[in-house]
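Only one protein chain is missing from this complex, and each of the others stays in its spot.
Let's look at subunit A:
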Amino acid sequence: MAEDLVLDTAIRDWVLIPLTVVMILIGILRYFVSKLMRSQQNPDAKVVREGQVVIRARNLRAGANFIPSKSFRARRAHFSNEENGLLHVPKGQGQNPQAQMFSDPNMAMDMMKKNLSMIIPQTLTFAWVNFFFSGFVAAKIPFPLTQRFRSMLQNGIDLSTVDVSYVSSRSWYFLNLFGLRGLFSLILGEENAMDDTQRMMQMSGFGMDPTKVGIFKSVSNRDDSLEVASGLLNLLSTGPRFAMLAVTLLLSLGHSIGLLFFTTLEMSLACLGV
(Lines give C-alpha, C1' and ligand atoms only; values in the text may rest on other atoms or scores of the structure.)
Protein backbone atom coordinates (compact mmCIF):
# COMPACT_ATOMS: atom_id res chain seq x y z
CA MET A 1 0.00 0.00 0.00
CA ALA A 2 0.99 3.58 -0.58
CA GLU A 3 1.16 4.46 3.11
CA ASP A 4 3.79 1.82 3.63
CA LEU A 5 6.26 3.49 1.34
CA VAL A 6 9.10 4.85 3.44
CA LEU A 7 11.65 6.95 1.67
CA ASP A 8 15.27 6.50 2.51
CA THR A 9 16.89 9.60 3.98
CA ALA A 10 19.79 8.94 1.65
CA ILE A 11 17.44 9.72 -1.22
CA ARG A 12 16.89 13.12 0.24
CA ASP A 13 20.59 13.69 0.76
CA TRP A 14 21.79 12.30 -2.53
CA VAL A 15 18.94 12.93 -4.96
CA LEU A 16 16.50 15.58 -3.90
CA ILE A 17 18.89 18.22 -2.62
CA PRO A 18 21.69 17.71 -5.17
CA LEU A 19 19.18 17.83 -8.02
CA THR A 20 17.76 21.12 -6.80
CA VAL A 21 21.16 22.64 -6.21
CA VAL A 22 22.38 21.56 -9.62
CA MET A 23 19.34 23.03 -11.30
CA ILE A 24 19.86 26.34 -9.56
CA LEU A 25 23.55 26.41 -10.41
CA ILE A 26 22.84 25.59 -14.02
CA GLY A 27 20.27 28.34 -14.20
CA ILE A 28 22.77 30.87 -12.89
CA LEU A 29 25.52 29.59 -15.12
CA ARG A 30 23.27 29.80 -18.13
CA TYR A 31 22.41 33.37 -17.27
CA PHE A 32 26.04 34.36 -17.26
CA VAL A 33 26.84 32.42 -20.42
CA SER A 34 23.98 34.00 -22.30
CA LYS A 35 25.12 37.37 -21.01
CA LEU A 36 28.55 36.72 -22.43
CA MET A 37 27.21 35.54 -25.74
CA ARG A 38 24.72 38.30 -26.18
CA SER A 39 25.99 40.47 -28.94
CA GLN A 40 25.64 44.20 -28.72
CA GLN A 41 22.58 44.71 -30.79
CA ASN A 42 22.44 47.88 -32.77
CA PRO A 43 18.87 48.66 -33.60
CA ASP A 44 18.11 48.87 -37.25
CA ALA A 45 17.45 52.40 -38.46
CA LYS A 46 14.36 51.29 -40.28
CA VAL A 47 12.90 49.56 -37.25
CA VAL A 48 13.50 52.54 -34.97
CA ARG A 49 11.94 54.86 -37.47
CA GLU A 50 8.94 52.63 -37.99
CA GLY A 51 8.26 52.52 -34.28
CA GLN A 52 8.37 56.30 -34.10
CA VAL A 53 6.14 56.66 -37.14
CA VAL A 54 3.57 54.43 -35.51
CA ILE A 55 3.61 56.48 -32.31
CA ARG A 56 3.23 59.69 -34.23
CA ALA A 57 0.42 58.32 -36.35
CA ARG A 58 -1.35 57.11 -33.25
CA ASN A 59 -1.04 60.57 -31.75
CA LEU A 60 -2.42 62.05 -34.92
CA ARG A 61 -5.40 59.76 -34.85
CA ALA A 62 -6.08 60.39 -31.17
CA GLY A 63 -5.62 64.13 -31.34
CA ALA A 64 -7.18 64.72 -34.74
CA ASN A 65 -9.81 66.98 -33.24
CA PHE A 66 -7.27 69.19 -31.57
CA ILE A 67 -5.67 70.60 -34.68
CA PRO A 68 -7.23 72.54 -37.53
CA SER A 69 -8.66 70.29 -40.20
CA LYS A 70 -6.35 71.71 -42.81
CA SER A 71 -3.29 70.68 -40.82
CA PHE A 72 -4.82 67.30 -40.20
CA ARG A 73 -5.39 66.71 -43.87
CA ALA A 74 -1.84 67.71 -44.70
CA ARG A 75 -0.51 65.27 -42.13
CA ARG A 76 -2.79 62.51 -43.25
CA ALA A 77 -1.55 62.91 -46.77
CA HIS A 78 1.99 62.79 -45.48
CA PHE A 79 1.32 59.59 -43.60
CA SER A 80 -0.91 57.62 -45.86
CA ASN A 81 -0.83 58.68 -49.45
CA GLU A 82 -0.64 55.94 -51.99
CA GLU A 83 2.76 56.71 -53.46
CA ASN A 84 5.21 57.61 -50.76
CA GLY A 85 3.30 58.01 -47.50
CA LEU A 86 5.18 57.07 -44.36
CA LEU A 87 2.66 54.45 -43.39
CA HIS A 88 2.10 53.10 -46.82
CA VAL A 89 3.47 49.61 -47.08
CA PRO A 90 3.96 48.46 -50.65
CA LYS A 91 2.09 45.28 -51.40
CA GLY A 92 4.03 42.09 -50.93
CA GLN A 93 6.84 43.85 -49.16
CA GLY A 94 7.39 43.91 -45.44
CA GLN A 95 4.32 41.76 -44.94
CA ASN A 96 6.40 38.71 -44.38
CA PRO A 97 8.75 39.16 -41.46
CA GLN A 98 9.63 35.50 -41.46
CA ALA A 99 11.13 35.69 -44.91
CA GLN A 100 12.97 38.83 -43.92
CA MET A 101 14.32 37.08 -40.89
CA PHE A 102 15.92 34.37 -42.91
CA SER A 103 17.58 36.86 -45.19
CA ASP A 104 19.30 38.45 -42.22
CA PRO A 105 22.18 36.22 -41.16
CA ASN A 106 22.76 38.20 -38.00
CA MET A 107 19.32 37.43 -36.73
CA ALA A 108 19.67 33.74 -37.48
CA MET A 109 22.98 33.72 -35.64
CA ASP A 110 21.45 35.38 -32.62
CA MET A 111 18.63 32.93 -32.61
CA MET A 112 21.00 30.03 -32.77
CA LYS A 113 23.02 31.37 -29.89
CA LYS A 114 19.90 31.79 -27.84
CA ASN A 115 18.74 28.31 -28.59
CA LEU A 116 22.15 26.77 -28.03
CA SER A 117 22.45 28.29 -24.60
CA MET A 118 19.14 26.73 -23.79
CA ILE A 119 19.20 23.38 -25.49
CA ILE A 120 22.68 22.19 -24.59
CA PRO A 121 22.45 22.46 -20.82
CA GLN A 122 18.92 21.18 -20.90
CA THR A 123 19.76 18.02 -22.82
CA LEU A 124 22.82 17.46 -20.70
CA THR A 125 20.98 17.75 -17.42
CA PHE A 126 18.13 15.67 -18.68
CA ALA A 127 20.51 12.93 -19.75
CA TRP A 128 22.28 13.15 -16.43
CA VAL A 129 19.07 12.89 -14.44
CA ASN A 130 17.83 10.10 -16.62
CA PHE A 131 21.03 8.16 -16.24
CA PHE A 132 21.51 8.46 -12.51
CA PHE A 133 18.14 9.04 -10.97
CA SER A 134 15.57 7.45 -13.17
CA GLY A 135 12.81 5.22 -12.01
CA PHE A 136 12.46 5.85 -8.32
CA VAL A 137 10.45 7.94 -5.96
CA ALA A 138 12.35 10.92 -4.62
CA ALA A 139 9.89 12.89 -2.55
CA LYS A 140 6.41 13.02 -1.22
CA ILE A 141 4.26 16.09 -1.26
CA PRO A 142 2.28 16.56 1.94
CA PHE A 143 -1.19 16.69 0.40
CA PRO A 144 -3.21 14.25 -1.69
CA LEU A 145 -3.82 14.82 -5.36
CA THR A 146 -6.11 13.38 -7.99
CA GLN A 147 -5.10 10.77 -10.53
CA ARG A 148 -4.72 13.34 -13.23
CA PHE A 149 -1.51 14.52 -11.66
CA ARG A 150 0.09 11.14 -12.06
CA SER A 151 1.64 11.93 -15.41
CA MET A 152 3.01 15.17 -14.05
CA LEU A 153 4.40 13.92 -10.76
CA GLN A 154 5.35 10.37 -11.54
CA ASN A 155 7.07 10.62 -14.84
CA GLY A 156 9.28 7.58 -15.30
CA ILE A 157 7.42 5.29 -12.96
CA ASP A 158 4.86 3.08 -14.57
CA LEU A 159 3.04 1.97 -11.46
CA SER A 160 -0.62 2.80 -11.13
CA THR A 161 -0.81 1.68 -7.51
CA VAL A 162 1.57 4.24 -6.05
CA ASP A 163 -0.16 7.18 -4.39
CA VAL A 164 -0.10 10.32 -6.54
CA SER A 165 1.50 12.43 -3.85
CA TYR A 166 4.82 10.67 -4.41
CA VAL A 167 7.12 12.46 -6.80
CA SER A 168 9.51 10.62 -9.03
CA SER A 169 13.00 11.96 -9.52
CA ARG A 170 12.50 12.78 -13.16
CA SER A 171 9.34 14.71 -12.33
CA TRP A 172 11.27 16.53 -9.63
CA TYR A 173 13.66 17.61 -12.35
CA PHE A 174 10.81 18.97 -14.45
CA LEU A 175 9.25 20.71 -11.49
CA ASN A 176 12.54 22.41 -10.84
CA LEU A 177 13.02 23.30 -14.48
CA PHE A 178 9.77 25.18 -14.65
CA GLY A 179 9.39 26.29 -11.08
CA LEU A 180 12.66 28.01 -10.27
CA ARG A 181 11.83 31.27 -12.00
CA GLY A 182 10.84 32.98 -8.79
CA LEU A 183 14.09 31.98 -7.18
CA PHE A 184 16.12 33.20 -10.14
CA SER A 185 14.39 36.53 -10.10
CA LEU A 186 15.43 36.79 -6.46
CA ILE A 187 19.03 35.86 -7.16
CA LEU A 188 19.65 37.56 -10.48
CA GLY A 189 17.31 40.50 -10.20
CA GLU A 190 13.79 40.87 -11.45
CA GLU A 191 14.21 41.34 -15.14
CA ASN A 192 17.20 39.06 -15.60
CA ALA A 193 15.49 35.80 -14.92
CA MET A 194 14.44 34.37 -18.20
CA ASP A 195 11.69 31.90 -17.80
CA ASP A 196 12.24 28.53 -19.31
CA THR A 197 8.67 28.36 -20.43
CA GLN A 198 9.17 31.69 -22.12
CA ARG A 199 12.16 30.31 -23.91
CA MET A 200 10.14 27.33 -25.01
CA MET A 201 7.48 29.59 -26.41
CA GLN A 202 10.07 31.60 -28.19
CA MET A 203 11.49 28.49 -29.71
CA SER A 204 8.14 27.26 -30.88
CA GLY A 205 7.59 30.63 -32.46
CA PHE A 206 11.01 30.12 -34.02
CA GLY A 207 12.59 33.09 -32.38
CA MET A 208 10.22 35.49 -33.97
CA ASP A 209 10.35 38.82 -32.30
CA PRO A 210 6.79 39.63 -31.30
CA THR A 211 7.38 43.37 -31.30
CA LYS A 212 8.52 43.27 -34.86
CA VAL A 213 5.44 41.58 -36.13
CA GLY A 214 3.42 44.04 -34.10
CA ILE A 215 4.95 46.99 -35.86
CA PHE A 216 4.15 45.69 -39.29
CA LYS A 217 0.62 44.96 -38.30
CA SER A 218 0.12 48.28 -36.65
CA VAL A 219 1.57 50.13 -39.62
CA SER A 220 -1.10 48.78 -41.88
CA ASN A 221 -3.77 49.24 -39.22
CA ARG A 222 -2.90 52.87 -38.66
CA ASP A 223 -3.10 53.42 -42.34
CA ASP A 224 -6.72 52.37 -42.34
CA SER A 225 -7.69 54.07 -39.11
CA LEU A 226 -6.35 57.41 -40.28
CA GLU A 227 -8.71 57.20 -43.20
CA VAL A 228 -11.55 56.51 -40.82
CA ALA A 229 -10.52 59.36 -38.55
CA SER A 230 -10.71 61.80 -41.41
CA GLY A 231 -14.33 60.86 -41.93
CA LEU A 232 -15.06 61.57 -38.29
CA LEU A 233 -13.27 64.86 -38.44
CA ASN A 234 -15.89 66.37 -40.69
CA LEU A 235 -18.47 65.77 -38.03
CA LEU A 236 -16.51 67.24 -35.17
CA SER A 237 -14.82 70.34 -36.40
CA THR A 238 -12.51 71.89 -33.87
CA GLY A 239 -13.67 75.43 -33.62
CA PRO A 240 -17.12 75.96 -32.20
CA ARG A 241 -16.61 73.37 -29.50
CA PHE A 242 -13.62 75.16 -28.02
CA ALA A 243 -15.28 78.53 -28.20
CA MET A 244 -18.39 77.22 -26.56
CA LEU A 245 -16.46 75.54 -23.77
CA ALA A 246 -14.58 78.74 -23.08
CA VAL A 247 -17.75 80.76 -23.04
CA THR A 248 -19.52 78.45 -20.64
CA LEU A 249 -16.50 78.36 -18.41
CA LEU A 250 -16.10 82.09 -18.30
CA LEU A 251 -19.78 82.39 -17.68
CA SER A 252 -19.64 80.12 -14.72
CA LEU A 253 -16.74 82.15 -13.38
CA GLY A 254 -18.41 85.47 -13.98
CA HIS A 255 -21.31 87.01 -12.18
CA SER A 256 -23.42 88.38 -14.99
CA ILE A 257 -25.00 85.05 -15.71
CA GLY A 258 -28.56 86.26 -15.79
CA LEU A 259 -27.95 88.90 -18.40
CA LEU A 260 -26.05 86.78 -20.79
CA PHE A 261 -28.04 83.64 -20.35
CA PHE A 262 -30.25 84.04 -23.36
CA THR A 263 -27.47 85.05 -25.70
CA THR A 264 -25.43 82.04 -24.67
CA LEU A 265 -28.34 79.74 -25.15
CA GLU A 266 -28.84 81.06 -28.61
CA MET A 267 -25.17 80.81 -29.35
CA SER A 268 -24.77 77.29 -28.09
CA LEU A 269 -27.71 76.20 -30.15
CA ALA A 270 -26.04 77.77 -33.13
CA CYS A 271 -22.84 75.92 -32.30
CA LEU A 272 -24.61 72.63 -32.02
CA GLY A 273 -26.21 73.28 -35.32
CA VAL A 274 -22.82 73.68 -37.02
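By definition in this document, a contact is a pair of C-beta atoms (placed from the backbone, for glycine too) under 8 Å apart; a residue touches a chain by one contact, two chains touch by 3 or more; residues count from 1.
Everything that follows uses one rule, which is that contacts and distances are computed from a predicted model.
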- line: In UniProt, out of "Protein UXT homolog isoform X1", "GPI transamidase component GPI16", "ER membrane protein complex subunit 2" or "UDP-N-acetylglucosamine transferase subunit ALG14", the chain dropped from the view is recorded as "ER membrane protein complex subunit 2"
Message: If I consider the whole complex, including the chain that's not displayed, which of A:V22, A:I67, A:M111 or A:L188 touches that chain?
response: A:I67
Task: Could you list which residues of subunit A touch the chain missing from the display?
output: 42-43, 45, 48-49, 52-53, 55-56, 59-60, 62-63, 66-68, 71, 75, 238-240, 242-247, 249-251, 253-254, 256, 260, 263-264, 267, 270-271
